[in-house]
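Omission of a single protein chain aside, the complex is shown with its protein chains in their original locations.
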């Protein structure tokens, strides 16, 4: 992921320093466990821990360079690290990595990094949820036109729109929690995963201390269906970001203008065109969603490793693990900020509801006529006539509102009192189920009408 | 999905008959609920139910043709059905579909169809699990070479291979159960989902009787992140099928011959080439996995509907819902059958383990030398020398096995007794953790060694 | 592809009848070629041709059933066909398929079907191009607002919008022609493609008569990179359909109303809401684009067949070949019809241009001030002040147009004559490059302004 879309806090998880720190922790814990179960002298394990901790605490650019230097020679990253560690720990280093394979370190480390990344993403989701909740309560009774197919349908509440997105992000959080459990497993099972040279209790010991579960069957590698499911979850979340971003992009269109991304005072590019406030954040989120989703297919293709393992997944993961988590972290943070500061224009929403002359209330008039005893066919005919009259003359000098046309139609005025017509034109009737809906979504019904 | 890969039981779920049956059930239940809450006369609801039930029980090709005829005129499938229903129910049909939208019917019906399809897939998964479990217990102690990168590594158990796939399919079943819960929701919320003309209790009533949960916020449609998550789960399962299929394809290669798909007696195509038993089932499964996965991206792209709804998802779902579930059902059934009948050749497995002269046991010899007090460097040097000697002369007249070379090497024979060397050559040591592993995976440890 | 999105003319290409017709043609041509080069008696080839032609001419449901019956027994589709053919041809059938493999028939037949399908798609593209060209010329000088980021930018021509799509579809046609050449190859090369039992001239003979080129190296199968490239081309075309569909969906939004899909008189669903003309065709096209694109990834995954061939591609192709071509054919036909009948509203376009008070002309005013000698900074300051004044009071009683505000600003009126200001407000200046652009795109400049 390019720096432009990278937050340092997530990038740090994927840094070499963090990786080496986790590698050491796995080796130190495994050594302690072996000491506990008799395979390694307790004193040796203690020295490994103490000298290793000291080396990691003092870890610097020079150490990075030294490890790179060894890797250039050995062409093997884990051996390079272990060699560097041996230089720091001394003779007791012979008790490090006993009976283990590189994959034991690599895959367990990846599990730790992914859980760290996921914890950050879960926090990001909380921020998005907070922003959506706040704005949803703020605009619980803000009327806006509901649109199907991009065409005005019936009024709804802007808060309810946001409640729908909130509910989706609650689901997304649950998906991410499930995905976190998927990848939070530990494998210290040795060559082809048979524990031939390793006590299975070592794995349990390390797993517990790292907050992971032992992998039921690792075949030298942790099975990649777990990672595939993980990236699928990220892909679904990305699509949820896209849906909300597209909603905002629509609302900010020049013809709609019901909402606008917050615009920094000094922000340049449109000094002479004050209306040219472009929804660049949400357009950017649309693109980022595509990027995060692009990890899904390669992750699915990674599942079918040959026999006990091949290494085709490795190059894929070296890229998609940081790229997708960094991209999603950035996108969620941007989304939360955008939603918090979104400029919302209830007046424009109200104006847009009425902009078609009131025909959006025709459904309620139909029901009123039916309640007044008309057959469905007759009711339709009358409503349709007036709606058509309103619609075709909309914006012309002879144009009248739907309400005016209805009042002038004897088939209506003779049957329905004016107050009933007024009530049918009142968008607030579309708010009546909100308390229950808010209760379901947020656990509280929010302000009363 | 072409008929060749379609099982009637799954196809029936996606038939027009089943769809109309569910549509009627939703309408009848909604009508009953409205009667319960006072919006519809109880007698009317009873007539709708009775006459409708009778019509559905007698549903025939003629009814299908009649509905198609109306749809050709109205260009609207739900209206066509309701018109047909009115012809069957009579005047009380005016109480059907009151305040509801087409989406209420369509989306709730899709939820029912997807849960029906999923229940079948869950049963399929059970069959796959049963087959894997049976073969895993049968071959718990069947030794086979573990391969990393396609290269012989250390021995493992063929049962453990299958246990790994079993564990993956257990996860797949959990994923599918989670996915089922994702899509098992009901929406009867009216235009743009505000319940303006509908009592929310109608939705709860219908949902409960259909085994669904009410959708927290439906915006005329059930949000499509649910379906995206569902198809992702199918994609992960498909990849698990592919992994197992590729394992079998590898095992059946002419040079490996450790397993073969069952071959029907009459099966033609290779009458003159008896070895030409092609792994056509697993190759087919590899392709079907690609097909099922191809639903993932369009399902993710479907999430971002505009505002309260657009209908871009519809054409996608009309295809991927049947195609992906039918394809996966067929693939799982084929996989279960293939695994049950798979011909497994333990003798070939044993021969392959030793085919490299025994160098696959070098790891254990190294440990034996270390236990005998040699430094890691010295132990490596000695083992390497003998392994190289074995390897380079493999298959030549001067070739000796690794065991023979070790015995002839004074640096070894002076240090390690013959019995220890024999033990190091014994693949059964790689089976020692199996009881624990089987316990974790299957809940029982299986036959003792 | 479900029948709803299937046109019979494309479906016929993928019918069993057409497949068997092509299979026979390949066998008959190969037999003739072998007769020409001496491997088969000339009389025998003649009998095969004559009796086979007669059998194909009389081909009926009974023949289909007979072939299915044999396949049920032999589990091999090509052998089933050859057995049926032998029943029709008699003893000379022993000269059919000599030295050939099933793949020779299957892959060459697929090439013929794909070229047939492509020729239909090319015709579809011509229809789309015709519709776009006609409307582009019709609306060459119809002014409309150009939008970047969904925000009004500067005026442009509606015809130019369409010219851009036209140019994209010209590219799409070129891509499809290239893709057609990719898959139009023939393989009659026998087992693993070595021509061990076949004269290479047979392949050339068959290829030439089928309008194909001989495949340089077929390894029993035609290499699948060709098909991958083909489906990529379909995917790019699908995306072009989506782009145009989304443009129309935007234009039809209630707030924009610059264009509408043609609405059938009897079309139901919105009788009481006359404005509820939903862009359902273009929404459908958006979904179909996702479906066609879904063939791209499996086609790419099909490339890596093992060694000389495996059959994992087959199940994929049995689905994506008909699905993607049928879906694209339907989509292109729908797109051409939709564009031809699209209702276009120049008055709404003109009104929308001015709906922001004229600030969309600020760029031209800036240039006018610069031409009058002002520094860029000063010009910006003045224009910005007036644009902001216009924008903030837009729609309020004190609101004045940009033109009015400029006239009232002494810093402007003192410097620029009214006619210059009028000219700056004239959207027609944005049409001045159209002749050249049309010339480039259409080869003719179209009507003069």
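First chain written, first letter: the chains are A, B and C, and each begins at residue 1.
The rule is short, and it goes like this: contacts are C-beta pairs under 8 Å (C-beta built on N, C-alpha and C of every residue); 3 or more make two chains touch, one makes a residue touch a chain.
Just so you know, these numbers come straight off a predicted model, no measurement behind them.
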{"item": "Selected from C:4, C:42, C:123 or C:376 as touching the chain missing from the view", "value": "C:376"}
{"item": "Touch with the omitted chain, as defined above, among A:92, A:203 or A:323", "value": "A:323"}
{"item": "Absent-chain contact - pick from B:83, B:148, B:219 or B:239", "value": "B:148"}
{"item": "Options C:133, C:250, C:276 or C:318, residue touching the unrepresented chain", "value": "C:250"}
{"item": "Residue among B:184, B:210 or B:359 touching the omitted chain", "value": "B:359"}
{"item": "Residues in chain C touching the chain absent from view", "value": "94, 99, 146-150, 153-157, 160-161, 163-164, 167-168, 171-172, 175, 178, 182, 191-197, 200, 214, 216-217, 219-220, 223, 225-226, 228-229, 232-233, 235-236, 238-240, 242-243, 246-247, 250, 293, 296-297, 300-301, 303-311, 363-364, 367, 376, 429-433, 436-437, 440-441"}
{"item": "Sites on chain A contacted by the missing partner chain, in the whole complex", "value": "1-2, 4-5, 73-76, 79, 249, 264, 266-269, 278, 280, 283-284, 286-288, 290-291, 293-295, 297-298, 301-302, 306, 310-316, 318-320, 322-323"}
{"item": "Chain not shown, touching residues in chain B", "value": "145, 147-153, 249-250, 252-256, 271-280, 283, 297, 301, 352, 355-356, 359-360, 362-363, 366, 380, 383-384, 387-388, 391-392"}
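In this text, only the chains that are shown with their structure count from here on.
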{"item": "Computed distance of Cα centres, chain C from chain B, in Å", "value": "34"}
{"item": "Distance from chain B to chain A - Cα centre to Cα centre, in angstrom", "value": "26"}
{"item": "Euclidean distance of C-alpha centroids - chain A vs chain C, Å", "value": "33"}
{"item": "Residues of chain B engaged with two or more neighbouring chains", "value": "293, 297, 301, 306, 310-311"}
